[in-house]
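What follows is a single structure, written as structure tokens, with notes after it.
A protein chain is absent from this complex, but the other protein chains hold their places.
In order of appearance the chains are A and B, and numbering begins at 1 in each one.
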Amino acid sequence: MLEQQLINGLTLGLIYALIAVGYTMVYGVIQLINFAHGEIYMLGAFFCVTLITAAGLPFYVAMLMAVICCALCGILLDIIAYRPLRRAPRLAALITAIGMSIFLQNLALIIWGSRSKPFPRASLPAYLSEQALVMGQVGLTWLQLFIFAVAIGMMVALFLVIHKTRTGTAMRALAQNRTAAALMGINVNAVISFTFALGSAMGAVAGILVAVYYNTLYPTMGYTAGVKAFAAAVLGGIGSVPGAMVGGVVLGVAEALGAGYVSSLYRDGVAYAVMIAVIVLRPSGILGRAAIDKA
Amino acid sequence: MRLKSWKTTLVFVCAVVLAGAPALAQTVKIGVAAPFTGPAASYGENIKSGVETKVAELNAAGGINGMPVEAVYFDELCDPKEAATVAPRIVRDRAIVGVVGHVCSSAHLAALPTYVRVGIPVISPTATNVTIGDQNADRAGRVWSFRNVYLDDYQGQFLARYAKEVLGLARIAVFYENNDYGIGLKDAFLKEAAAVGLAVVGSEGYVKGASDFTPQLTKLRGGNPDGLFISGYYNEGALIAAQAANLGMKVVKFGADGLDNVDYIQLGGAAADNTYMTVPFLAAAAPEQAKAFIRTFEEKYRRDLDWMSANAYDAVGLFAAALAAVGPDREKIRDYLAGIDGPEKAYEGITGPTYFNAKGDPEKMAFVKMVQDGRFTAAPRQMR
Partner (left out) sequence: MGHLNKRLLLLPGLALLIYPLLPGASDYVLHVMTLALIYMVLAMGLNIVPGFCGLLDLGYVGFYGIGAYTAGLLTIHYGLSFWLIVPLAALNGALWGALLGAPTLRLTGDYFAIVTFGFSELVVLFLTNEIWLTRGPLGLPGIQPVTLDLSWLRPDWYFEFYDKAPNFYLAALLVALVFFVMGRMEDSRLGRAWYAIREDPLAAACCGVNILHYKVIAFSISAAIGAMGGCFYARWSMFLSPDMFKFWESFLVLCMVVLGGLGNIKGALVGATVLVCLGEVLREVLAAAGLPPETRFMAYGLIMVLIMRFRPAGLFPAIAASGRANPLLVVLGRRIAAGEFSGEKDDARGTSA
């Protein structure tokens, strides 16, 4: 049973990690908690399903298109909601983020209706719904392996983008000091837009994976996932991309083990208790840089 | 100066709000309080489609005694605080003679003090919490809130006996939603299971809106159950059935009316097969008028009729009957509804005869239907 619970937790955790990366990247660059990120994740799932059912595209194409659409949405979100507030107090942007989150959620409610939708199974490659591996009581589906592969692949790609490309270097420069970066000739707004696009794309992938994995999507799905992923991002050390990944996995595994061994009613409680304990012991998250505390 | 004009606008808007509404006495209005946004919005949609159908039907027949009927929708998100705010808004409009709602028991309980204090009859098509029956009387002992859905405890007991006697199951795993509906149902089930000697190998909970149930199911699987009691609603129920199948659990699934929605089959896919559920009516055994309704409904909304819509349809029907008999007067309507207190006076709706006991709770029969090859059918064996 323990092995099964670990697999369950890992799947969940990797999905959290994918969403958390979006939070952490935006935070790293402009110190904004982008609470509308959960809605991008929801939009990703809905775009993908709409492209499959309405336009009849095959799964992988629809997935790619949905991710691109979400990346554009991310850029748009930044331009409409956050760019005008770059110089405003930090909390103002937080409120705009909440406002956009409410707006997008209810927009989706109007467009797609409130009923939970199933993911169009027929469009999925057949192998995904088969068991990949059964060892006694432990089972692993191809779908889970697919999620592992996509999540880890995206993370590695992201790491390479941040550390090996010029734009990635610009992002890191921006995270350190925006004014200095601007003085070095970096186009600040373009880089921020790129960050939003990248984060939103990761969120969209997570949304699609979740919709496939659980075979359901609904307009409010972004809220819970967004909140959990935010917790994961902070747990791992906000602003740190590997941290978001570790945080997501820790949170997912804590949740699964909590539900399995402590009490299913305190499932989220175990996750949050672990989170609080970790943060109290390591005040800047698991992999976060120690902030210089003036006090 | 800018500040001042802004304030003028605010004052103006407030004035408009205060002055609005009391006009047009000709139409009879029925308030519908349900969640149309937020996580529970799909339940509100069910209610709305049932109400809409009945109202359209009434108006097509020339209204009630010549008065056209209008449904006024109030969104309360299944949130107790919103419900408590909406309630005085509803009772303020004197043209509203009755309320269909609320969907969630907690919202209903929060709104109830206002309805009871001001005096407006309410029929909830879905709120199953047993406590409502103790909170719905005013100080003169008059009951203002009725419901045409049966209570949690009745279905729970019924299911325990059905699982043991008809389905012949021996080891049951219980998976319940951690809200008033799920817990009430589960408790009644567990009690009756102990009484009839049905072994319960595990009992786990989940929260509404969750989508990952594998940790709990993995734990339940350890008990080797042959039956899985899903004490919750269809959205989560379908995912539970699917994830149980993914984990390789071969179990008979059963639940109460909460599972009865075509979305259960749509979301659950093949895993939804072999699920039994209690329902207040069976389409196959329905009276002729009900069949006509079911046809209209399915044509209009392109999905199978669910119990929420059916109950909402009947709730409006109850109000229509009262209005036809006593006219648009809140108090008289209440007296009329309270007067439906025995099987001989029962209102014949599409969900079978409905009548209320002294607490405003219904006494209804339960039928069982099941999912077979991706469709709802009547279960081969019913139980009396």
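The rule is short, and it goes like this: a contact is a pair of C-beta atoms (placed from the backbone, for glycine too) under 8 Å apart; a residue touches a chain by one contact, two chains touch by 3 or more.
Worth saying up front: this structure is predicted, and the values here are computed from it rather than measured.
Considering the complete complex, the chain that is not shown touches A, B.
Only one residue from B:31, B:50, B:63 or B:80 touches the chain missing from this view: B:80.
The chain omitted from view is touched by exactly one of B:47, B:67 or B:91, namely B:91. The hidden chain makes contact, of the residues B:121, B:184 or B:362, with B:184. Where chain B meets the missing chain, the touching residues are 3-4, 7, 10-11, 13-14, 16-18, 20, 36-37, 41, 73-75, 78-81, 84-85, 88-89, 91-92, 105-106, 109-110, 112-114, 117-118, 129, 131, 134-135, 178-180, 183-184, 207. Listed for chain A, the residues touching the missing chain in the whole complex are 27, 30-31, 33, 80-81, 84-96, 98-107, 109-110, 177-179, 227, 230-231, 234-235, 238, 263, 265-266, 268-269, 272-273, 275-276, 279-280, 283-285, 291, 293-295.
Here, only the chains that are shown with their structure count from here on.
Taking each chain's centre as the average of its CA atoms, chain A and chain B sit 35 Å apart. Per the touch definition, chain B reaches chain A in the complex via residues 36-39, 41-42, 44-45, 178, 204-207, 209-212, 214-216, 218-219, 221-222, 235, 238-239, 242-243, 246-248, 263, 266-267, 269.
Residues 1, 4-5, 8-9, 12, 106, 109, 113-116, 118, 121, 134, 137, 139, 141, 210, 214-216, 218-221, 223-224, 255-260, 264-265, 267-268 of chain A touch chain B in their complex.
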